[in-house]
Each structure stands twice: as C-alpha cells, then as structure tokens.
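Complex shown without one protein chain; remaining protein chains in place.
Order of writing sets the labels: A and B. Residues in every chain begin at 1.
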Amino acid sequence: MSDAAKVRIAFRVNGHEVAVDAWPMARLLDVLRKELRLTGTKEGCGEGECGACAVLLDGALVNSCLVPAVHADGASVTTIEGVAQGDDLSAVQQAFLEHGGAQCGICTPGMVLAAVNLLARNPNPTEADIRAGLAGNLCRCTGYMKIFESVIAACKQKGDR
Amino acid sequence: MRAYLPKYEMVTPRNMEEALARMSAEPGIWRPFAGGTDLMVLLDAGKLAQRKFLSIWKLPELHGIAGTREHLTLGALTTYTEVQRSETLQQEFPLLCRAAAETGSVATQNRGTLGGNIANASPAADSPPALLVYDAELELVSARGARWVPYAQFHKGYKQMDLAPDELIARIRMPRARSGWKQYYRKVGTRSAQAISKVCFAGAARMENRHIADVRIALGSVAPTVVRCMKTEEFLCATGALTPAVVTRAQEILSGEIAPIDDFRSTANYRRRVAQNLLEEFLLSSG
Partner (left out) sequence: MHPDPSLIGQAIPRKEGREKVTGRARYVDDLVFPGMLHGATVRSPAARGRIRAIHFDKNIPWDEFTIVTAKDIPGENCIALILHDQPCLAAESVNHPEEPVVLLAHPDKYLLEEARRAVRIEIEPLPAIFSIDDSLAKKEIIWGEDNVFKKFLVEKGDMDAAWAAADIIVAGEYETAAQEQLYIEPNGVIAIANRVEGVTVWGSMQCPYYVHKALLPLFSLPKEKVRVVQAETGGGFGGKEEYPSMIAAHAALLAWKSGTPVKIIYDRAEDMVATTKRHPSRTRHRTGITRDGKLVAMEIEFVIDGGAYCTLSPVVLSRGTIHAGGPYECPNVRIRSRAVATNAPPHGAFRGFGAPQSIFALELHFDKVAQACGLAPDEFRRRNFVRQGGTLAVSQVVHEKVEMSRLMDRAFELSDYHAKRARFARENSSARVKKGIGFAAFLHGAGFTGSGEEFLASVVAVEGTAEGRVRVLAASTEIGQGTNTIFSQIAADALGLDPALVEIAPPDTAAVPNSGPTVASRTTMIVGKLVESAAVGLKQTLVSSGLLREKYSQAEFQRACGEYIVRHGELRATSQYAPPPGIHWDDDKYQGDAYGAYAWAVYVAEVSVDTTTYEIRVDDFVAVQEVGKVIHPVLAAGQIEGGVAQGIGYALYENVVWQEGRMVNAQMTNYIMPTSADVPPIRVYFEENPYPFGPGGAKGIGELPMDGPAPAIVNAIEHATGASITRIPVTPEVLMEALEGVHV
C-alpha cells in the first residue's frame, strides 16, 4: 500500500528551527497542527477559499492547506503563535480585542495574519485596500465591519508610535 | 483531507536539466508542480489522479521578467503577485495585471503562477484571455530541446494541449506592441473577489479616425478552452464607424464563435448574453 517514504523537512517556525518527518505532499497545515502541535492555524475549507489556514511563508501570505510539506523545507514560517511578542500583543491583535474584530474566533488567526501582512506591505491602506487585502479571509460572524475598524485602528496606533 | 498520502511522491530536482531528464525518462509519470493552488485542491478532495510530482517551484530558470525592445518575456513561474508588482507589465500589459489582481486572493496570488494556470487549462482561467489578446507565445522545453508555440494554438480542446508528456512550459513571451491601443478587461464572477469567472472578456483595439484598425478579442468561460474570436475581429476591422447596427452585428458573430454551457455556476444563456453585452461595452469604450 505505501509507495512513497516520509521525508525530513527542516524549517523555521516563529523563529525556531524545527525538523519533522512528513509525507512529501502532506499539507503544511497538518504539519503545523499535528506534528508541531501549533493548533492556532485552522482548517475551514481545505480548498484555499476561506483563509483560516493562512500563514506567512518566507514573508508571503499563503493558505497552508495548499502548500505541500516539501515546499516548507528551508523556509521561514510565521503562524499566529508567532505574532504576539510573549504577552505583548501586536497592534492588530490589540485592535481586534478593543474593536470587536473577533466573535467566534475561528477565522481570527488567518485574519490577523492577513491584516499584519497587509500593514507590512502597505502601512496606510485605504478602506478599499483593506477590503481587497482581506478578501481571501472569510468571516461568517462579524459582517467584516469591526474587522475593518480594527485594522484602521491598528494603523493609527502604529502611526502614533 | 481525503487523499491517501503514502501514495504520493514529490521530488525536487536541483536544476532544469535534472527536471527534464526525469520527465524524459518517464514521460507522463512525473507531473510538474509549481505553486500547487490547483493541484492541492484536488489532493485535498481525494481527487488527484496523478501520483508523482516534480517540484519546479524553485528552479531559477523559470522565474524572472526580462525585456528586449520587441518582447517582454516572463518565466512560467511568475506569480500573480509578481505580475502586479511589475511596473513594466502595469504600463504595457495592463490586462494581464488586471487578470492577476482578480485571480483568487492575496494568498493564492502569492503562490499561483502563469505557467501553472496555463497548464491547468481551465476554460474559466483569468489570465489566458489577456495572454491571447497580447499574442503571447509559450516556450516549451524538454530534454529534446525547446520550441515556441503561439498561445493561440496551444489549447486544442477541453484540457488538451500541445504539450508533450516530457515537456515543461518554461517562458511566456509577448510582443511589446500594444501601446496606444484601447484595452479592456472584465471578469464577471459569482462575487467581487475570489470568484471563478462566469464570463471573462479581454479586448484591445487600435483605433484610427474612430474606426477599428486592428483588434484582439478573447473570452474565457464560454467554450471548452479560452477562445479568440477571430471572425468578430475580422468583421470589426472591415467595417467603418461603430454604429449601433455594427455593434449588433458584431454581437451576432461573437455569439457564433462561443459555445457556453449550463453548469452549476451559471447558464449558457446568461454567459452568451453577458459576453455580447461586454463586447458592446468594450466597443463603446474604445470608439
């Protein structure tokens, strides 16, 4: 029944070196959640539509349900667990807390990463930029309004620093 | 995640030579794997029939955007994000940038590639109509050598391509010949973002005294492959002013060049009507 063999994937996650043995086409999502027990990254659809599995791969926002383990080899991955600095929340996370950006919370890890990535690329996004930047992260609870407010608040906060 | 992973193999060739050698040794067995945004969806659903994949994602020969005076050449692994970030493409090939911006989401744009999109051969793909309008050519390479194929002749039928089992799409070349042309792109999807297209229209027209001197019209999602509407183009070049009668006649000819279907996303009638409406919008915005 088994044709292939597992391969060793060595990469950095949230600044730490890790190495796992994984099926070559195992999803990065599953390597993170199962092998590395980093359960902050979520599965909502398995098709790259909902964005709940979003992580940063070498600085680029990607849907980890669509990334094969082999592609993580040698790469640097940031998950939601790597966004806060210890107990210090990032501006985006703090804003989500203050402005109601999270309700049930299942889309929140991917949404936070998408917002962090958006602000890294574009520190002063217009509302249209925010809508476009987050269009790959589906939220069923909020209707997005308080997510926009949170991102705008995070920009202002970062701008004030 | 329904796939039985132990059955799937992925190897990472260190260079093009190694990749092509493997494809040549076992043609059709090893399938090139780029960003994976199409293939991994099939894997997730347990519907990926092929088992052996060649990861070409990091091969440097397949990346990069290079220009000569006559042509702009993109590596097959140019991502949608890279397309949008290229100033040259934004200035000279705006329809391709529009298509890239409307494909999937930021996350898919970071991993999706033009070559992958072409090889996946979905008739609903967003970039192919733009590539046809720009008279793109594809460089296909194998251990046997390289050849250039006009993209307009690449898709032979639904998911059938002029691509041998040992061949890889390496580069996409477009003549830098559209400056001054009126350019138009419109994708009609199921929603504003992250949508599969129901109708996709790309058009470019060179106007002289408010007549069409030269034109390209290409559509997606209305036939088994992306389609260039050459009869419509010929008619438009032969007529004079773009009167309402001319527009109506052009719409009729267009209708005969497409073959939209009913599926669970939309209907043949809708696709046909909207394709005709988009032609009118294109012509009105050009004239």
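We adopt the following convention: contacts are C-beta pairs under 8 Å (C-beta built on N, C-alpha and C of every residue); 3 or more make two chains touch, one makes a residue touch a chain.
Note that the structure is predicted; figures quoted are calculated from it, not measured.
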| item | value |
| --- | --- |
| Of B:46, B:64 or B:175, the residue in touch with the unshown chain | B:46 |
| Contact with the hidden chain (one of B:147, B:231, B:249 or B:265) | B:265 |
| Contact partner of the left-out chain, one of B:1, B:149 or B:253 | B:1 |
| Sites on chain B contacted by the missing partner chain, in the whole complex | 1-6, 41, 45-46, 186, 188, 190-196, 198-199, 264-267, 269-270, 273-274, 277-278, 280-281 |
| Positions on chain A contacted by the hidden chain, ascending | 1, 23, 33, 37, 39-47, 49-50, 52, 79-81, 83-84, 89, 93, 96-109, 112, 130-132, 134-148 |
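Here is the rule we use: only the chains that are shown with their structure count from here on.
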| item | value |
| --- | --- |
| Residues on chain B engaged by chain A in the complex (per definition of touch) | 1, 3, 5-12, 33, 36-37, 40-41, 43-45, 51, 53, 55, 57, 81, 104-108, 110-111, 192-194 |
| Chain A residues within the chain B interface of the complex | 1-4, 23-27, 30, 46-49, 51, 54, 57, 60-63, 65-68, 70-71, 73, 114, 117-118, 131-133, 135-137 |
